[in-house]
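Before we start, here is the structure in question, set down as structure tokens.
Note that one protein chain of the assembly has been removed; the remaining protein chains are unaltered in position.
Chain naming follows the written order as A and B, and within any one chain the residues start at number 1.
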Amino acid sequence: RGRPTITSGDGRFRASLGGQVQWDVGGALQDSPGFGGNPAARLDSFGQNLRRARLFFSLGYDDFTLNLTPDFGGSPDGTPTLYEANFNWSPVKPLALTLGYYKPYYGLADSMSSNDFLMLERPGIIEIARGIAAGDSRASIGGRWAAERWFAAAYLTGDSYGSNSTQATSGQTGGVARLAGRPYADADTDVHLGVTGSYAFDLRRQADGQSLRLRDRPEWRIDQTRLIDTGALAADSAYTWGPEFGLRWRNFMLQGEYVRIGVNQSQASGVPRPDLGFEGGYVEGSWVITGEPRRYSTASGAFGRPSPARPFDFAGGGWGAWEAMARYSVVDLNDHATRGRAQAATGGVFGGRQEVVGMGLSWYPNNFLRFMLNWDIVNVDRLNAAGTTQIGKRFHTLALRTQFAF
Amino acid sequence: RGRPTITSGDGRFRASLGGQVQWDVGGALQDSPGFGGNPAARLDSFGQNLRRARLFFSLGYDDFTLNLTPDFGGSPDGTPTLYEANFNWSPVKPLALTLGYYKPYYGLADSMSSNDFLMLERPGIIEIARGIAAGDSRASIGGRWAAERWFAAAYLTGDSYGSNSTQATSGQTGGVARLAGRPYADADTDVHLGVTGSYAFDLRRQADGQSLRLRDRPEWRIDQTRLIDTGALAADSAYTWGPEFGLRWRNFMLQGEYVRIGVNQSQASGVPRPDLGFEGGYVEGSWVITGEPRRYSTASGAFGRPSPARPFDFAGGGWGAWEAMARYSVVDLNDHATRGRAQAATGGVFGGRQEVVGMGLSWYPNNFLRFMLNWDIVNVDRLNAAGTTQIGKRFHTLALRTQFAF
Partner (left out) sequence: RGRPTITSGDGRFRASLGGQVQWDVGGALQDSPGFGGNPAARLDSFGQNLRRARLFFSLGYDDFTLNLTPDFGGSPDGTPTLYEANFNWSPVKPLALTLGYYKPYYGLADSMSSNDFLMLERPGIIEIARGIAAGDSRASIGGRWAAERWFAAAYLTGDSYGSNSTQATSGQTGGVARLAGRPYADADTDVHLGVTGSYAFDLRRQADGQSLRLRDRPEWRIDQTRLIDTGALAADSAYTWGPEFGLRWRNFMLQGEYVRIGVNQSQASGVPRPDLGFEGGYVEGSWVITGEPRRYSTASGAFGRPSPARPFDFAGGGWGAWEAMARYSVVDLNDHATRGRAQAATGGVFGGRQEVVGMGLSWYPNNFLRFMLNWDIVNVDRLNAAGTTQIGKRFHTLALRTQFAF
């Protein structure tokens, strides 16, 4: 993608630099009463955030490659961190073995590059599910086979970058796998089908035992409040699985996933600790108004963003590419809980149910720049731990993202 | 300035790397009694600090440019942060439109590059005033028109990088503008006149309301103690404005500014909350002993540092450029306060008055290196909140800065 690269005389050594910057401006439109049963609690009505600001340093020697990617953005920005640090070996063409901190392939929305997203953030269920044994900067050992018509990836995974800043007596261990294919593909059409799953067979153990917390922000990060949240669940293990589908026809694209999460709560005498199940899914579509296709990437088993046929030129008359997007997304973090009965009585959890209906418009002046306007209608339905009070909220969010990636 | 740059074959894409490192060693010379009425309170009598350590990554495509600049120094050093992350579009030559986190143009001393400073730190009044709606890594949208004889810049501004780490219910919004010109300019002479201003029409609001805090260190950052400080003022809005002048004749330069700050305190029943006004200014001069001029930069509407006519060469005999500098700077953060009466009784504030008389010597071995010795006499006159006790202090500071910039 046009990253500046230096190569040694004999061609064996190479170094390249890439970058990705996403800067968001926006706010929430909300009625007077706040959330969490607290009228004063308000989401940020106008703010800015540097969502991602990554510099990709890549060094290669023969078929070995090192990737080191600091990130100066975040949720919220202000604390530089690391997106990935990994070692790659590709002994045969479509096989890549990787070791270190990185994002193992998991599901369709997680495999898509964050430069190519239809909406600002990943669907809630994907963000929550990938956090269990996959996600950014996860300690992983595994590989990917990315052929023309099918894609397979499997990893053993551990803790994430920075998790050692609190002392564990044993780190998390898990596994992640993804299998996908294009049963039908021609110049105008791509049909994508797949299945993905993860299993944390041992959750991170600290002095006070093992636990897992599932939660997410409302697919928008000008404000960092998480409105759905299971709290820390004492648990031994957890798994996720789900099917994925995608369809492109010319400049139209549609994709979706369903994911189910299972949590095996730790047994304790005299306390109800049933197994818990959570679920969610999303469907999203894109129409590139100027006609460019969102081409399928065989390397990641996911769709890319459109490449403008006529890049924007103040003098010339090119206007770049324009795209309209929409999404419906739902997550349900309630389980084994009964309205009117406290969580402690059932061993279940009122994590809340979040529905997001979103619309968006993108402008791609050229292959490097993107402007993206997002409008979401969010409905959170959640009871407090006693099961008596509604602490959810209905509101709208608006955000404009400016993106430069190369 | 000789930054290493890679350009693509067709010349449309370019990437360049720049750097700036400033490392300070110094200490305070102080009499036995400490400040703040506490005899044990002492400024650091010998220490080091990495003031700035920036790597400038700049990527361009046609007339778009992305700047991403991490900073590994600080006040104090130890916490890597971000100096800027912004998107630029320059459709016509002297016009630059910019969006993202960066330092919007504000006043003369703030527009000068930190590589070119006459003294180690900006004058106190400038540091305080630019902190209200301008300053480093400020969320801004705006532009600059920088012609041969005049300069105009205006921005809408929001919060700064990292400010989302505490939750706001609405971010700050404001505006910054600067208008300057060179009514007279010939080979030997530059006369600079200008006016600048800023207005925070909505201060950052958190759960406990809106507030503003004005304070600064004694124009020296080996120690991080701020001796003048208004504390958090409950306020709705604030503004600043001031004139600027500059004069260069051959290798002599003189410049100065006056700034007035107005704070509109939030009204509360039964509590006096008058509008507050603070002010300050500075005059500083430079004599480049070896004769080189401090050339005027039309791009920033400010003076640059001298470029040595005969770079230092151990063998050859060149000794680089040498420069003597001096400054008088004053800030008054007292208002509506009466000696002997508590702040709460008047609604005013004993923020303190700080005077700094400074002298300096610089050696520029070549265009990249600079060594800078600074000696300041600081006098802080400040009463405690009760208005009864002097908590100010008189002392000297010494510091040597080593700088490499390209």
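The working rule: a contact is a pair of C-beta atoms (placed from the backbone, for glycine too) under 8 Å apart; a residue touches a chain by one contact, two chains touch by 3 or more.
None of these values were measured; they are calculated from a predicted model.
The chain not shown here is touched by just one of B:Gly19, B:Gly209, B:Gly231 or B:Pro272, and that residue is B:Gly19.
Screening B:Trp89, B:Tyr328 or B:Phe406 against the full complex identifies B:Phe406 as the residue touching the chain left out.
The residue touching the chain not shown here, chosen from A:Ala139, A:Val288, A:Ala302 or A:Ala399, is A:Ala139. As for the chain not pictured, it touches chain A at residues 6, 8, 13, 15, 57, 59, 61-64, 66, 68, 70, 80-82, 85, 87, 91, 99-101, 139, 158-159, 161-165, 167-171, 173, 207. By the touch criterion stated above, the residues of chain B touching the omitted chain are 2, 4, 6, 17, 19, 21, 23, 25, 27, 40, 42-50, 53, 55, 70, 72-73, 76-80, 223-225, 313-314, 365-366, 368-369, 402, 404, 406.
Rule of thumb we're sticking to: only the chains that are shown with their structure count from here on.
Rounded to the nearest 5, the angle that brings the Cα atoms of chain A onto chain B is 120°. Chain A and chain B, compared by their mean Cα positions, are separated by 39 Å.
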